[in-house]
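One protein chain is absent from this view; the other protein chains keep their places.
All chains are identified by letter, namely A, B, C and D, in their written order; residue positions are counted from 1 within each chain.
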Amino acid sequence: MQKIGVFVCWCGSNISATVDVKKVAEVLKAEPGVVVSENYQYMCSENGQALIRNAIKEHGLTGVVVCSCSPRMHEATFRKTCESAGINPYMVEIANIREQCSWIHKDIEEATEKAIILGRTAIAKLKLNAPLTAGESAVTKRALVIGGGIAGIQSALDIAEAGFEVDIVEQSPTIGGNMAKLDKTFPTLDCAACILTPKMVDCAQNDKIDIMTFSEIESVKGFVGNFKVEIRRKARFVNEKTCTGCGVCMQKCPAKKGLNEFNMGLNNRPAIYIPFAQAIPNVAIIDPEQCLKIKNGKCGLCSMNCQVNAIDYTMKDEIVEREYGAIVVATGYKPISLENFNEYGYDTYKDVVTSLEFERIMNAAGPTNGQLVRPSDGKHPHVITFIQCVGSRDTSGCGKPYCSKICCMYTAKHAMLLREKYPDTEVHVFYIDVRTPGKNYDEFFRRAVEQYDVDYIKGMVGKVYKEGDKLMVQGSDLINDEQVIIPSDMVVLAAAIEPNPSVRKIATMLTASIDTNNFLTEAHAKLRPVESPTAGIFLSGVCQGPKDIPETVSQASACAAKVIGLLAKDTLKCNACVAHSDEMICTGCSVCENVCPYGAITYVDKEFRLGGGKTEVRRVAQVNPAVCQGCGACTVTCPSGAMDLKGFSTKQIMAEVDAVCKR
Amino acid sequence: MQRLENAVLSKAKELLESGKVSRVLGWTKGEFCYDVSPCVFNTVDELKNFVYNGFCGANLSKYLINESKKEGKIAVFLKPCDTYSYNQLVKEHRIKVENVYAVGVECQGKFDIEKFYAKGVGFVASVEEGLTEVKVNGETVLNRNDVKLERCLVCNKKHVAGEEIVELNEKLPSDSDRFEMVKKLEAMTADERFAFWKKELSKCIRCNACRNVCPACNCTKCVFDNPNSEVSAKANATSFEEQMFHIIRAFHVAGRCTDCGECSRVCPQNIPLHLLNRKFISDIDKLYGEYQAGEDTTSKGPLTSFTKEDAEPSDAVGGNK
Amino acid sequence: MQEINKERKPLIVAFCCNWCSYAGADLAGSSRLSYPANVKIIRVPCSCRVNPLFILKAFQRGADGVILCGCHPGDCHYTTGNYYTRRRMSLLFSMLDYLGIERERTRVEWVSAAEGAKFSNVMNDFAKTINELGENKRLEDLRCKD
Amino acid sequence: MEKSEQIKLIKERSGTDAKKCMKCGKCSGRCPAYADMDIKPHQFVSYIEKGEIDKLLNSKSLFTCLTCFACVERCPRGVAPAAIIEAVRQEVIRMQGENRVKAEEIPEIVDDKIPQQLLVSMFRKYNK
Partner (left out) sequence: MKAILKDKLNLLYEEISKKCELYLPTKEKGALNFKKFDGENEVDIESLQTVKSAKDFFFPQTEDMVNFKTEGKNIEIIDAREKIETYVIFGVRACDYKSFEILDRVFLVEPVDTMYKNRRENAVIFTLACNNPHASCFCKNFGIDASSPKGDVECYDVDGYLFFNPLTEKGAQIVNGLTCLEEVKGEDKVDALKKDITKKIEKLPFSNLDLSKFKGENLMELFNRPEWEELSEACLGCGTCTFVCPTCQCFDIRDFKTNSGIKRFRCWDSCMYSDFTQMAAENPRKTQMQRYRQRFMHKLCYYPSNNDGIYSCVGCGRCVKKCPQSLNIVKVIKKIGGEKND
């Protein structure tokens, strides 16, 4: 039997004006289990708390009910009070007789009656409380960053800067991501490579950062502070440690038919190649699909010419296992495939290109060495038409329902660069809306119109077709209320962007939730935008939603701050009110696992004694208290009631229901 | 249909003889043709009591929870509807599939002995089964549909699990709407519905036959048996407990119920319990897209998944005022 | 005490999630927005903690109306809890209706921590509905009313 | 009939939600009959939403629209301008209560640019 103390707070006149606090204390004293019942002006004051502490000692209380303001206000206070007097902080219940009683009722009799019922309800619940202890788990002081684009690089650098070790796992042979492919960046028009490559080099040189390129996540186990990750290091057939990146092999390689991924396939590269001049690591890689030696055993020229013997045609994938305390997802994006948009002729006409391809064409290190020429015939184009929102804001099912956010700005950038570099060109932009929120963004766009004479046409393109040498771009001009046809030499499509396809698999492994567009879901749209609901998983860059570079970098740094905050702790205090499964009842049916947003539930085969020396092996659910956040979704999904929630147990809530219904 | 029995029996023999399985879960003869019981056969010799006829209506899948835990492989004969329950149990990790050799068996609908009595046949000594007709005691010819269990009249289930199928005739399709009665009830006024269910549920003797036969009700300990659940009871002391037991039972199997109809088949008071489950199925179909529990072994059930555009509870309520 | 109990007022049990609706109720309180005293709030971590058994239990014990309040869909503190609530309660309420039990006695409302006024309005409105319906007679347990 | 009623009917008949339009004009950008239209496909969507029923009922575009569905095909928002045009057309025809197209008038309308298919479908639709 518990010994319960009831403490009724006046809250000055806030409560006592409408609730007869003395009567409440008196009536509750008669409840079974209650040994002391007091009232006081301000229970939360030092004196009020002392009253509670003394009562606990004097009467040997096992639990405390405080009738006062909302538990959201002072539950923590009174828990501490009780803890300091030697009883478990979870043996405290609050009856909210201020916000939910005295402040909303005027009739004293009515409010007093309600306060008594609320007090009884708290007593009823408290009788079923059990002392709870929040568990602790150690933190592995190492972070994993999945993705080596600008988001991943920035997060990794910031985490490393704080003194923690970071691994970057990148699926392609070099870090740098999409940003490395860009020519200039808006709204300042500075060179992307100039600002990105120093950061890439920083990563490579930082001894806290370990870069694993051409690698993929194989499996993830564990939970916040204690992840175990298997990483597949795919065979690149070149020893990363010995290769000096001299590039001789590239020149000697006779198989030069591979599409250059870095240049969006606009030109070719050899079977052994370094993705681009500033690649990190600056190490060659063999494309086994192209390599003659690997395909049919005849060749070996690269190996013969390699002075450091870095080439190993028999190299196999390798799995490394590492432990981490936190994981950053920075998997980035790719432009969508345009197969659903044949009206723009992307697949038909070589001179219809995507914006990212156009970046490469404009780039000095690109396939045309920075010369603006048409892919079809290498001629200099004079009329260039841009089409925006290709596949963005599309709810018809062909594209993506969201705004890709960056297209308006980069299209303005392209238009401006074109007009700047080639004043002889005529530039048209079909747009639906021009969206330029951001510092200096609208000014930037206006410059394109006002200073560079770019022709912005409000309306969408209906079709692109060829007449002679020209691409005829037919669209609406809604302002002039006419249908226009613009004979162009080149058409640039601002294709929507979508999360990197690899993210689905990764999200599943991380049990991080993902939305219908494959963007990772943040823990809270406003207040926790860089965390996944799954503890220990953080979101950096476009994997969470479309972003431009400054936003990506700020999110990456915010993300790093969160990771640093986590890794700075030696242990993690877990939520004490967690779910737990009664293994004697659990059937292991796995429905609870389906609704757990945190992946806190796992199943084990466990042996149970049946009596008479017999045993039975049953599959039962186990909750990881370090991961469970205590929502209780599992408890209702479980038909047998094996799953219950500490602090809000089925019995407790039922007892509260009983108590509030008692008349 | 004698041919079907022979085919099933020889399949059982073959499986046991070949050592492919060490046990067979099938049916054993009763005192009459209609009181057959599920049974595990360990040897070919024991198969002399094996029987397979239109009264083999029980769903065998639930027995596999325990049987598949035992040593050795067990063969089981499953009607189309049983295969859905089987899949659902596999999905919920209740059956060790590696210990089961599932054989689908043709089904043209199983019999309800009460319907023979209702047709004026006082004693059923023998039934010769045809696809659409049956001959009772060698003389009375009845329409097969007139003596089928309710669930079989609306059944269009196919075999969705099993290593092989014993089938001599293709299953005759049903064009009846299984939600007909649900719709009828929904069209009634709330008062009429209340009166209907009050009468039906007041018959309940809480014998738990519906629960214990239900393949979805496979909890180690049911909440209603668990003194810690605050709702445990061995009898319906009031009409509230009648309502609660059946609402909660239907809710616990919602999205998992394959509509196998066993609950209604076994109810000693003939309460149409399937109408509760079908209401949930019909609501789920309407609100969240058609879903047939047990059609596969991997999909998430409708109550353990969601979409952001789901209907609000205020809009989702079915039935007239 | 006994005198007050004589006149039987309808009783409403409100399950409120800790993060949105309970906070919304607090805001209603600190804004002094009143609602009837026969609304009794039970705090749960998330609306998805509310088991249909609790709702039936409340009716058994003599509640005349049960309302479930949670964060707006998409705003759940635990990201997905209220989506499950929405499905579960849609089905449960539909079933109650199917059994002829007045559908107005059960309700789900999404109330955010900022919606003190909404909380009070919802409770006033619900209390009015329940007052009009009168005593719960279709899902009652007479043993509890002795 | 009340105007609002009429608009409701047309919307219902068209089965399309004009509110989904984001005013990109892609429908009109693609329309092959654009030049012959007084009210353009995108304007149909806009007018129906704004309740300009009279303008629509009197539009010449109703009978210049080829019903080629290019606008439907191309709309990124799943709006179907052609369906709205069709619904308005139906409305006009129903209001007239008579044959819109009479066999003897055909020679007058026909010129060598009109596709035969159109004639057949027109006859099917506009003749009772």
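In this section, a contact is a pair of C-beta atoms (placed from the backbone, for glycine too) under 8 Å apart; a residue touches a chain by one contact, two chains touch by 3 or more.
Bear in mind that the values here come from a model prediction, so they are computed numbers and not experimental data.
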Original post:
Where does the absent chain make contact, in terms of the chains shown?
Top reply: A, B, C
**OP:** Out of B:16, B:58 or B:273, point to the residue that touches the absent chain in the complete complex.
**Re:** B:58
Subject >> Contacting the left-out chain in the complete assembly, out of B:7, B:39 or B:188 >> reply: B:39
Subject >> Among C:61, C:103, C:118 or C:138, the residue in touch with the chain that has been omitted >> reply: C:61
**OP:** Provide the residue numbers of subunit C that touch the chain removed from this figure.
**Re:** 61-62, 143-146
Subject >> subunit B residues touching the omitted chain (full complex) >> reply: 30-32, 34-40, 58, 63, 122-123, 199-200, 203, 205-209, 211-213, 225, 233-237, 262, 265-266, 268-271
Subject >> Residue numbers in subunit A that touch the chain omitted from display >> reply: 30-32, 610-612, 658, 661-663
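By definition in this document, only the chains that are shown with their structure count from here on.
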Original post:
If you average the CA atoms of subunit A and of subunit D, how far apart do the two points sit, in angstrom?
Top reply: 47
**OP:** Please compute the C-alpha centroid of subunit A, do the same for subunit C, then give the distance between them in whole Å.
**Re:** 35
Original post:
If you look at subunit A, which of its residues touch at least two other chains?
Top reply: 595, 637, 650, 654
Subject >> Residues of subunit B touching at least two other chains >> reply: 223, 229-230, 303-304, 308
Original post:
Tell me, which parts of subunit B touch subunit A in their complex?
Top reply: 69, 91-94, 217-223, 226, 228-230, 252-253, 256, 300-301, 303-305, 308
Subject >> subunit B-facing residues of subunit A, complex >> reply: 516, 584-591, 594-595, 603, 616-619, 637, 639-642, 650-651, 654
Subject >> Residue ranges of subunit D touching subunit A (in the complex, touch as defined) >> reply: 20, 22-31, 34-35, 40, 42, 70, 74-78
